[in-house]
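Here the complex is missing a single protein chain, while all its other protein chains stay put.
Residue numbering begins at 1 within each chain, and the chains themselves are lettered A, B and C in the order written.
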Amino acid sequence: MGMKHIESERGQSGDKSAAPWQHAVEDVVSALAETAVARDQRGGTAKVERDLLRASGLLGLSVPRELGGLGANWQQTLDVARRFARVDSSIAHLFAFHHLMLATIRLFGQRSQWQPWTEQTLEQRWFWGNALNPLDKSTLAEPQADGGYVFSGRKSFCSGASDSDRLVASALHPGGHLLIGVVPTRRPGITVLGDWDNMGQRQTDSGTVVFDRVAVAAHEMLTDPGPLSTPFACLRPLLAQLILAHIYLGLGEVGFAEARQFTLAQGRPWLASSAATSAEDPYILSHYGEFQLELEGARLLLVHAAAAFDQAWQRGPELTEAERGEVAIAVATAKIATTRAGLDVVHRMFDVTGARATAAALRLDRFWRNLRVHSLHDPVDYKVRELGDWALNGRLPQPSFYS
Amino acid sequence: MGMKHIESERGQSGDKSAAPWQHAVEDVVSALAETAVARDQRGGTAKVERDLLRASGLLGLSVPRELGGLGANWQQTLDVARRFARVDSSIAHLFAFHHLMLATIRLFGQRSQWQPWTEQTLEQRWFWGNALNPLDKSTLAEPQADGGYVFSGRKSFCSGASDSDRLVASALHPGGHLLIGVVPTRRPGITVLGDWDNMGQRQTDSGTVVFDRVAVAAHEMLTDPGPLSTPFACLRPLLAQLILAHIYLGLGEVGFAEARQFTLAQGRPWLASSAATSAEDPYILSHYGEFQLELEGARLLLVHAAAAFDQAWQRGPELTEAERGEVAIAVATAKIATTRAGLDVVHRMFDVTGARATAAALRLDRFWRNLRVHSLHDPVDYKVRELGDWALNGRLPQPSFYS
Amino acid sequence: MGMKHIESERGQSGDKSAAPWQHAVEDVVSALAETAVARDQRGGTAKVERDLLRASGLLGLSVPRELGGLGANWQQTLDVARRFARVDSSIAHLFAFHHLMLATIRLFGQRSQWQPWTEQTLEQRWFWGNALNPLDKSTLAEPQADGGYVFSGRKSFCSGASDSDRLVASALHPGGHLLIGVVPTRRPGITVLGDWDNMGQRQTDSGTVVFDRVAVAAHEMLTDPGPLSTPFACLRPLLAQLILAHIYLGLGEVGFAEARQFTLAQGRPWLASSAATSAEDPYILSHYGEFQLELEGARLLLVHAAAAFDQAWQRGPELTEAERGEVAIAVATAKIATTRAGLDVVHRMFDVTGARATAAALRLDRFWRNLRVHSLHDPVDYKVRELGDWALNGRLPQPSFYS
Partner (left out) sequence: MGMKHIESERGQSGDKSAAPWQHAVEDVVSALAETAVARDQRGGTAKVERDLLRASGLLGLSVPRELGGLGANWQQTLDVARRFARVDSSIAHLFAFHHLMLATIRLFGQRSQWQPWTEQTLEQRWFWGNALNPLDKSTLAEPQADGGYVFSGRKSFCSGASDSDRLVASALHPGGHLLIGVVPTRRPGITVLGDWDNMGQRQTDSGTVVFDRVAVAAHEMLTDPGPLSTPFACLRPLLAQLILAHIYLGLGEVGFAEARQFTLAQGRPWLASSAATSAEDPYILSHYGEFQLELEGARLLLVHAAAAFDQAWQRGPELTEAERGEVAIAVATAKIATTRAGLDVVHRMFDVTGARATAAALRLDRFWRNLRVHSLHDPVDYKVRELGDWALNGRLPQPSFYS
C-alpha cells in the first residue's frame, strides 16, 4: 500500500483523485491551450471558449446535485478555476465569476429566486455575467410603485458581461445604499459596450455596461436578506477574494512550469559558471528553491482558506459573525500570499530562462501582464493592514465587498 | 456545535485539545518562565530545570504506551518543544534532543538494544545527551577483538551532554566511516567540559566532550542496521531538522507575542502619525500583518511536514526511498520557512515596540540571540538549493546527517 | 548666488547645465515621445527615428572635438542615452551601442583605422551596428593569404544591424580565439534578417546577421592591439555594462514619473483609507518613498561609476590592470543597483496607479517588458558574485566581454 501521497508539488499541481468532472476539465484545458497565445494577442470576447464551457457542463459545477448540478464544493470548484488559470487566466476568471454570481443569488436572495434561476442555468446553459462593481456609483435605481426599480447609468469593470445570459447588476438607491438585481443581459435598455482592452486579462470582457432606463422587477431584486445582510451573506466577498487567490496561484504555477521547461530544455550555463548545465548552476537552483518555497507556502494557506470557507458555507444561515471573521482572516492571508508568490514568480521567471524566453511568439510575458492587472482588483496594502489589525488588536475584518 | 475551530492564531498558538500531558507541560512552562531571563544571563547548566523535566514525566513523551511512555506522536512531541521554546529555547532544545536520541537508538539499532534502553529511560528518568556531531572528525574508534571499540578524542557541539545519563556518541572507524555508540555519561574516560558560553542558546550545554580511551562494548554499538542505513533509518536527520524548525517557529511566535504586548501596553504613536494610539498606526499595523503572514505560512508548512513525518514513521522499515524523499522535501520547506519567519520577527519586532523595549532588564534581545545562534546549525542556503534541485530536476535530497 | 543645486531628483532628472547639444537632444526626445507607444506595438526597424538621429548630429556626440565631434565625455554621452530611455529605450540602446562601436574601434584598433572611420562617421552620418555577440560561436573566420579573413556563419542578437552603415562583427579563428572586424553592412554576402520580434526592446533590431563568405580585409581587422588585449582595451566591456545601467535607470525613472502622474491625476484613495486623496494615503506615500530611495541610490552609484570610467578613459594606454579593476567594481555595483531599482519600480508602479493604468492604449507595461528583456543581457547573479569576490577576497574581476 504505502503512505498516502503527500501533496508537495513541483510548482504545478495536478488534481490527484479523479473527480467525475476531471475529463471535462482536461478537455477544456486542452482546447484552451491550443489558442491561448493567439487569443491573448487578439483580446476581445472568447465566444468559442465560452460556448465550450457551456457545452462542458462545468457551468453547473458548484450547483448541488439535488438541483441537478455536479455538486462540487467550493474548494473543488476553485481548483478547477486554478487549473484553467494555468492555461488561460481570462477564461478562469469568467468561469469562476459565473459561479460567484450563482453564489450571490444564493446568499443575497430567497430560495424562490435562486432555485429556479439555478435550475434554468443548467437547463439553458446560462453563462452569468457581472455588473456589480460597488465602487462605481454612477448607476442609479429609481423606485417604482410596484416595488420594482428602473436602473440608469453606466457600470465599469463588468467582467463577463459580453455574451452573458444573465447579469447581476448593482445600482444606488436614492437613499444611498446599494441595491442588487438580476436581469437578462438581452433586456431592452442594456448595452454591453465591449470596450475592454487592457494589457492583461485580455479576454475577460471587463468593460462597461450601459443601463438606459432598465426595468428590474421586484422579484428580480436581491433584497431579502440582501447584500452583506447577515454573516452568511457576508461570505460573498470572501468567495470573490478566494477566486482571485486561486487564479493568482494558478498564474504563479504556470510561470514556474514554463520557466522550468525552458531551463531544462534550453538553458545554458553562464560563462562564469562552473556548472555543466544550467540546471546545475547554484544560483539557478537557488531561484527554483525560492519559487518552490513561496508557491508551496501560498498553496497551503490557500487550501486552508478554501477548507475553512467550505466549512462556513455548510453552516448556512447559522454562521456567526466570529466564525465568518475567522474565515475572512484565512482568506485574507491566502490572498496576500498568493498575490506575492504569484507576482514574484511571473516577474522573476525570466532570470532562470535567459533571453530566448522573451521571444514575442511565446508571449511568456502574458503571465505577468495577467497577474499584474488582476492583482489590482483591490490593494494588497489594505489586506495586510486588515491582517495586522486582527493580529495586533484582535479585530475581525469589517465586512465589505472587498473583505 | 458550530464550526470546528479554524487554526489561525495570532502569533501564539495554544494547543487546542487538552492532551493528557497538557498540565505537566504548562507546569514546566510556568516554572521556566519565572527564571528564563535570569538564566539567559547566567548561562551554564540548567540543573533545576532539567530535574523538573525528569520529574514531569515528559522525557517519556514520545515513548510508545506499550513501553510505558506517554505515547505522543512526533507532531505532539515537537509541539511541546515549540511550546517550551516560547519561554526558553535552550530547555526546548535539550528536551527535543533527548527525544531525538531515543529516536536515534530506535532507528539505528536493534530492538534488543532500544527496548531496554527506552524502558530504563522511563524507570530511571534518564536524560539523554548528544555527542554525535558528524562534522567534527576528531574522535576515533579503535576496534577491539571482542567486537567493541575504544573511543578517543574530542567532540564539539555536544548539546545536553552535561548532567546527562546516557550519551549517543560518534567516532570515526579507521576505515573512515562513522560509528555510533551509546554510553553512560559517567563511564570512566568521559569528561564533559562544560565550556559552552555563547551569545545565545546559553543553557544548551553545547560544549565539548572528551573521550579518553572510552570502552564501548559491541552491544552498545548502533551498527545494525546502523546510521543512515535504510530509508527508515534516514528519518533521523529529518527529525533533527524538524526539531529545529519547531524551535525556530516557537521563537518567532514569542517574539511576536512579546512585541504585541509591548505595543498594546506601552506603544505611543509617533509625532508625525495621525493615529490616536500606536496600535492604530498604519505602519505598525502593516508590520503586524507581515509578521502574521510569515508566521502563519511557516506554521502551516510545519504542520504539514510534521504530519508527513509521523506518517513515514508509522510505515517503519517498509518506508521507501521515494517516500522518505518526499518527507525530506516537506521538512526542508518548513525548515527554511521557519528560519526566515522566525529570524525576521525577532529582528524586526523592535520596530513596533520602540526604544523602551530595549531595556536590559527585559532581555528581549534573547529571542534574536537564541534564534541567530540556533539557525546556524546548518546553512539555509543549501536547504534552498536542495529544494531547488527537487523543484527543477526532480531530485530527492541525498540523505546525510543534515538532509 | 545661493547654494549650488543639490542633485536629488524626484525620480526624473533633468540635465542641469545646458550642454551645447541639449536642444538637439530635446528635439529628438519630443519626436520619439509622439510615436513611442505606436512603435512599441509595431516593432520592426525605426527607420524614421534612426534618420532623425543621423540628422541630429548626435551620432557624433562622443567623438572628440579634434575629430569634428561634439566632444562629450562618456558620462555626458550616456546621460543622453538615459534621457532617451525615458521615452524610448529601444532607440536609447541603438544610440548608445553606436557609440560603443566607435569606442570599440578606438580601443581594439590602430589610429590609422579608427581615425578615418570616425571621420567618415561624421561626414557620411554612419550609424554603426553590432554583430559581435561573443557567446554565439557559429560564425567562423577563414584566414586568407593576404592577411584578411572570410567570415561565414550566423550571428544572433545583432542589435542595430538593420539600417546600419557599418558593422563590428566577430568570428572565431580556427585556433579558437575571437576575431573582430569592421565591414560595410551592405558588403556582398551579408544579410540582415530582420527577425527580431520580442516582448520588449522591440525596435532594437537585435536579430540575426548571416555571413555568406564575407571578405574582411586585413586592414579591417581589429587585431592590433586587439580585443581585450590591454587594460585600456578592457574598458570596452565596462562601457557596454555602463550603457545597460544607464538604460535601466532611465526605464526606472520613467516608470516612476508615469506612475506619479497617474497617482496625482487619477488616483482615488481606497475605501478603507482615511486619506482624502490617493496622494496622502500612508501606503502610497511609502511606496513612493521606497521608489525614490532605490532610484536615488542607484543614481549616485551610476554617477560615481561613469566618472570613474571617464577618468580611466582619459588615462589611455597607461591604464593599469588595478585601475581598470577598480572601475570594473564601480560599474558592476552600479549595474546591479540599476537593474534592481529599475525592475522593482516598473514591476510595482501599478500598485500606486491602480487598475486604470493598465489600459492597453497606454502600454505602460512596456517599461517592464523593455527592462525585463534588456536585463537578461547577462545574469545579475554573477555580477553579485563578482562583487562578492572582490569584497571578500580582494579579487578584481577577470576581464571578459561581460565584466
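As a working rule, a contact is a pair of C-beta atoms (placed from the backbone, for glycine too) under 8 Å apart; a residue touches a chain by one contact, two chains touch by 3 or more.
Quick caveat, the model's predicted, so the values are computed rather than measured.
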Options B:165, B:323 or B:378, residue touching the unrepresented chain: B:378
Touch criterion as defined above, residue of C:288, C:368 or C:402 at the omitted chain: C:288
Options A:84, A:114, A:248 or A:283, residue touching the unrepresented chain: A:283
Which residue of B:152, B:230 or B:273 touches the chain not shown here: B:273
Interface with the unshown chain - residue positions in chain C: 2-4, 6, 8, 10-11, 256, 260, 263-264, 279, 282, 284-293, 296-298, 300-301, 304, 308, 311-312, 314-315, 318-320, 323, 326-327, 329-330, 333, 336-337, 381, 383-394
Interface residues of chain A (partner: the chain not displayed): 274, 282-283, 286
Contact footprint on chain B, counting only the chain that is left out: 43, 135, 157, 197-200, 202, 270-273, 283, 343, 347, 350-351, 354-355, 358-361, 363-365, 368-369, 372-373, 376-382, 385-386, 400, 402-403
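The criterion applied here is as follows: only the chains that are shown with their structure count from here on.
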Furthest chain, CA centroid comparison against chain C: B
Whole-Å separation of chain centres (CA-atom averages), chain A against chain B: 41
For chain B paired with chain C, centre-to-centre distance based on mean C-alpha positions, whole Å: 52
Where chain A touches two or more other chains, by residue: 381, 385-386
